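Here it is, the structure in full.
Missing here is one protein chain; the remaining ones are kept as they sit in the complex.
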Amino acid sequence: MKKLLNDPADAVADSLAGFALAHADLVRLSPAPVFVVRAGGAVTGKVGLVSGGGSGHEPLHAGFVGDGMLDAAVPGAVFTSPTPDQILPAIQAADGGAGVLTIVKNYTGDVLNFETAVELAVEEGVEVASVLVNDDVAVEDSLYTAGRRGVAGTLAVEKVAGAAADRGADLAGVAAVAERVIANVRSMGVALAAPRVPHVGRPSFDLADDEIEVGIGIHGEPGRRRVPAADADAVTEMLLTPVADDLALARGERVLLFVNGMGGTPLSELYVVYGRARRLLEERGVTVSRSLVGNYVTSLEMQGASVTVLRLDDELEALWDAPVNTAALRW
Amino acid sequence: MKKLLNDPADAVADSLAGFALAHADLVRLSPAPVFVVRAGGAVTGKVGLVSGGGSGHEPLHAGFVGDGMLDAAVPGAVFTSPTPDQILPAIQAADGGAGVLTIVKNYTGDVLNFETAVELAVEEGVEVASVLVNDDVAVEDSLYTAGRRGVAGTLAVEKVAGAAADRGADLAGVAAVAERVIANVRSMGVALAAPRVPHVGRPSFDLADDEIEVGIGIHGEPGRRRVPAADADAVTEMLLTPVADDLALARGERVLLFVNGMGGTPLSELYVVYGRARRLLEERGVTVSRSLVGNYVTSLEMQGASVTVLRLDDELEALWDAPVNTAALRW
Amino acid sequence: MALDADWAERWVRRTADAIADAKDELTELDRQIGDGDHGENLDRGFKAVVARLDDAATESGPDERTVGDVLKLVATTLMSTVGGASGPLYGTAYLRAAKVSGRPQIDPPAVVAVLEAALEGVSSRGKATVGEKTMVDAWHAAVEAAEAAANDGGSEVDVLRAAAAAADTAATGTIPLVATKGRASYLGERSAGHEDPGARSTALVLGAAMAAALSGPTPADPSSAA
Partner (left out) sequence: MALDADWAERWVRRTADAIADAKDELTELDRQIGDGDHGENLDRGFKAVVARLDDAATESGPDERTVGDVLKLVATTLMSTVGGASGPLYGTAYLRAAKVSGRPQIDPPAVVAVLEAALEGVSSRGKATVGEKTMVDAWHAAVEAAEAAANDGGSEVDVLRAAAAAADTAATGTIPLVATKGRASYLGERSAGHEDPGARSTALVLGAAMAAALSGPTPADPSSAA
């Protein structure tokens, strides 16, 4: 299995080392335990934002460390949540005295490891609040699942909460705005080809030449259902419809439309999906007032895309528009 | 062959339509003949910058239309240069009275089609200068080739020339700075897996599981040589060494190091390449003072990367740092 | 033969070997209904545990460790090296087990208590109950069988043999189940027909415990050289 890697066991460390060198103006890397923190360290008086999770979703999360977004990011092994001994010092490094919000994608592993770290951080005297991102409508949030997964909507939570913290909101305020994003953001994804985890040596799932996997997560998990391959318009509808339905979008509402690439699909195709998703929203009388298209929450080189919709209001729009300066998102 | 597309014949048009909707604040799309122009049109008194070429390299070139970079971009069919009837109106739309610089990648098709369009534009009274980007050291620039190809270095030419135009340089001045970038920028690329052109239905070249193609272009052309797959450190050395040698970099010089993804390789791997390339430059006593890592000059979903080095001086560094606001590059 | 810290160390080293041998199998199980990293995760963790045991082994002096000391080292090492869901789950299992085994030697009822504590740790951390197609199924079956063997007056080896056998059967028994916890639950009905990787690794862990009890200390065992 060909990859631009050295020893697969060093994949995450090698990549982070390069990342930290390339963005030394923005971030600093702690090599052991591994975490990435904003170059200047914590900002005194500002609520710190920490996120993290398995690696393989780059630029998430380290690419979002910087002004107006995260203060620290904690990368685990590929597709494996980080451990408490990494998360704890990241929380401490992000604490500027106003407390820390941890933004956790809803996976059993991330939840458990962050839970432990937060307990320890609180024992160490850091004020911590936590939010769980669970935007993936492919998973029913019921007694019979581990709950909805956190996927591309995480970017919106990090961006908006980061702007709120920058504005000077206190910990409760930042957590509240993060919860408001979580309540109003939904996503759904599709895979055309599976990712290949470095140490595994084969694709994470097997997909025939005429099949696609709908409702996939971002860890090479198989999706909810396998359907015959279809054209972009049809596939986009399979993604957008459950997202818009679940949000119960009403005519006249306005949204952020975010088409996210899974890593291995050309940007040009993402714009095809974007165009169709936008038309579908407009047909529902919904205005797309903000847009984002690109590979932001990836699954290694998985081919496919996800569609994320965030219901906007004046406050969320303003926080989305607020300046951000990170390796992967900047305006 | 699965892709997120509708009719392959509409791939470029569908994608551009989505692109123009997503970035309506930055660009406007002319649907027939097809070209993309800065939202506000030409800037009076500023030299206009026009580039273009086959599609399939997104975000190049349309993603670089906006403040501080291109005024118009002309996309051809996938991997096929655009035609003069598209290029001519793009040149006219970019002309703010101070003349237009066309930035052409050195391929026979692009050269011939731009040549014709420029002739026609000059007949129409537009002052036009042209530069040919030919940064690919994989191709020997000799009597026995069509000359070096233009690849990822094109981004640097467009960024730096765009900043010079923004600063108020005249046409000769903008062309001169573009030529200075061209004289000081070199690239070389590798493919681990070939791209798949929408209407072709199979990979552009066949590569065994243990082979890589070194010295590839960005059109799915086979490369200079096929070698056994190797680890990232070894592959990076195959790319960086000819680039640095050809530039004859001396100790104490400083450079921009740009690691470009071909579209289908995870960002995390690009940072591994970056880290190694940087160490190799440092071993030569060369300082990496500016960096760029990402998928900017792609070849659909080709897996692989290229390494670009631009020799910097104070002026080029300042022009690189100057503000830019486009869909794909912003600071 | 009483179970002491040496036994605990042999248990852990044998677990590391068993996990290393089964790494690809566990990962493949996880690839079917999860994210294909369970074997890699545990292998990374248990290799780290062995490395720490090796470091400790080079210290001189008589072995004054309790069983719980060894299990606590396992717990903290797994928590800080495994990640994922299984890291905190196994970590908590060993941590709770360590708490009830802070003695130089443990007898059959204490072995049952160790297993009960581990089960309690996994279920309280992961909030899963029996039948949700997780490692809880294997731990639960092991505890029931161990209790029965202890009540029948079985030896330490008898208790562990019963636990290991029951865990193995329970792991196989997860195949037809539909997962409602962990990553496999995302698949809904599609999770049926595959064995849960965590239940399988639990069976390996308990198989190693029995084998360690059976084998006794050997001169070749580096832990007995200290």
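Letters A, B and C mark the chains as written, and numbering starts fresh at 1 in each.
Here, a contact is a pair of C-beta atoms (placed from the backbone, for glycine too) under 8 Å apart; a residue touches a chain by one contact, two chains touch by 3 or more.
Please read these numbers as outputs of a predicted model, since none were measured by experiment.
Taking every chain of the complex into account, the omitted one touches B.
Within the whole complex, the absent chain has one touching residue among B:A13, B:V197 or B:V273, and that is B:V197.
The residue touching the chain not shown here, chosen from B:T116, B:S130 or B:N325, is B:T116.
Checked against the full complex, the one of B:D10, B:D85, B:E127 or B:E317 touching the unshown chain is B:D85.
Residues touching the missing chain, restricted to chain B, are 33, 54, 76-85, 107-109, 112-113, 115-116, 138-140, 143-146, 149, 197, 199-200, 204-205, 217, 219-222, 224-225 (touch as defined at the top).
By definition in this document, only the chains that are shown with their structure count from here on.
Note: the chain lying farthest from chain C is B, by mean C-alpha position.
Centre-to-centre, using mean CA coordinates, chain A is 29 Å away from chain B.
Averaging Cα coordinates per chain places chain A and chain C 33 Å apart. Within chain C, no positions touching two or more other chains are listed.
Multi-chain contact residues, meaning those touching two or more other chains, do not occur anywhere in chain A.
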